[in-house]
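Below is a slice of the complex: some chains, not all, each in place.
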């Protein structure tokens, strides 16, 4: 038998070079579909939230026809950032607090006081709009020119995860974490459980770290399922399930967690009785913000066991991501060998370096 | 009638590029007249204050002949910053705290312990001096080579504002503000009142935002007068005047505020009964310190109405300047159209881009 090729981690520059970071931000965050949140947080016309994409403030709102829209938070008059509150509800229009230019929820400029009527045409100055795509309650944005349909980006996932009925779940809790590590280290950490015995003793009691059933990697996502150990029924502090199963799941779907990283920034963790979502927000080559949200069926109110479990696990992961960043920045760092248990990581590295998957 | 040309705001780089910032600092702050303070704050020989010009610490003092002098705060021996306290009084000399080199208030090196008498000549090592210009109590400095007379920089202003007798006024209050915005956004904000109805409800009750009587812009200053509405007599929380008119003002001068931006950093606001001065101190391309001072006739002690009014207005302005900075940094920002009410801003933009005024 010929020995398997030995795949190695990426060179340090991918985690330390601000130029590579800027290039990655262009490719993955501005010229790709990015998950920015969930539809159920803006149920009514005029509801909005702001999302910061690598320093760009974006308004995500619902227009008069209940359509989700996204705009750069920049007035067309003198460039003022119009909206400061992280979330809220517009009274039917978006007004700039500087000189009062006023836009409809569809982005059209409605009023521009004292502009010269002879030369000024309001239709020339709508808000800069960003394309929106929706999937089962998830809101995706695409700021770039080379836009492919969201469905192409998602591949088989909509069909695969239809049974979870994600659009019926409701946000219960949101934690925001700051991590001093490159965004890709968060992705790498999420996609292998080889570290679970050492780093996550609590988690490791619930699932078998060698038992991941990974799907062949695609160019837009990676992931797989991990079956529960013994009597475990969900990921919680003791493995007990305190909520109804999500309706529509079959036996197999009830007996595992599905962990999928949808590039660049959505970590989708589907449990038998709830959904956890991480969205990843790079701030600098060595600094990342992570929003973690827990979604349950509307009637559920016992949730702390799941939140506490994952908050503990999250903090263990962020801590090791920071140590990874610190070590990779060393002059002594050289790419190290992946084991076969880390195959998904190599697949992601190849997407990053624009090579064909191997 | 031919439509007026549509003037637009400057490209984003003027507010975000550190290189352009450095160039502007050279042109406007080191190779131009800059207002650093007022004579009445250093009445006696040896009195001094420090002023920080884009990171350069400058000593402004009054020498033995009561002449105002300015020096770089740098010892000629090993470069030590000599003076740390923001203001005070020298006991007839300036001594370096490191090895005791001692200078006169005129900058001459008086003592340099243990230098080799055979080769060392004290006259070779005076403090580096900066040119001083005075106008009606205002102290200006010019650090550059291509120095024009201050009178040329000020143009008609000394004659125009002689009636206010600024040299007779005394400092009552000083506020220092930090603003996360490019210094030019402070100038732009000061020179139009189109934003007053939306941003400054209190101010807008006192003057008519459409009533500015602007002077044709010069290459070194812009400004104009705004007449009071109704029974308003000065800018204060209720428009009431609680102080005597400044002596020497005629009826027209008593019925308006004169707002002048003298490039690069003096915002001179002459009221019927007091003077307000902002000096603008860029710290980085996106960060500016602003010193705001209120000057009254020496006998006046009712001042809070004016200070409170302007402190509120200042904070509204700094807040919108920060939102402007944030928005202009966006990739979505493009130059937007000025209205005719913003003509002075276009004039300033042209000075910045070294074009002829149009």
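Per-chain numbering from 1; labels A and B assigned in written order.
Everything below uses one rule, namely that a contact is a pair of C-beta atoms (placed from the backbone, for glycine too) under 8 Å apart; a residue touches a chain by one contact, two chains touch by 3 or more.
It should be emphasised that the depicted structure is a prediction, and the values quoted were computed from it without experimental measurement.
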| item | value |
| --- | --- |
| Copy count for the complete homomeric assembly [2 present here] | 3 |
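Basically, only the chains that are shown with their structure count from here on.
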| item | value |
| --- | --- |
| Distance between chain centroids, defined by C-alpha means - chain A, chain B (Å) | 47 |
| Chain B-facing residues of chain A, complex | 30, 55-57, 72-82, 84, 96-100, 113-116, 118-120, 125, 128 |
| Chain B residues within the chain A interface of the complex | 1, 3-4, 6, 9, 12, 188, 194-195, 197-199, 210, 320, 323-324, 326-334, 336-337, 339-341 |
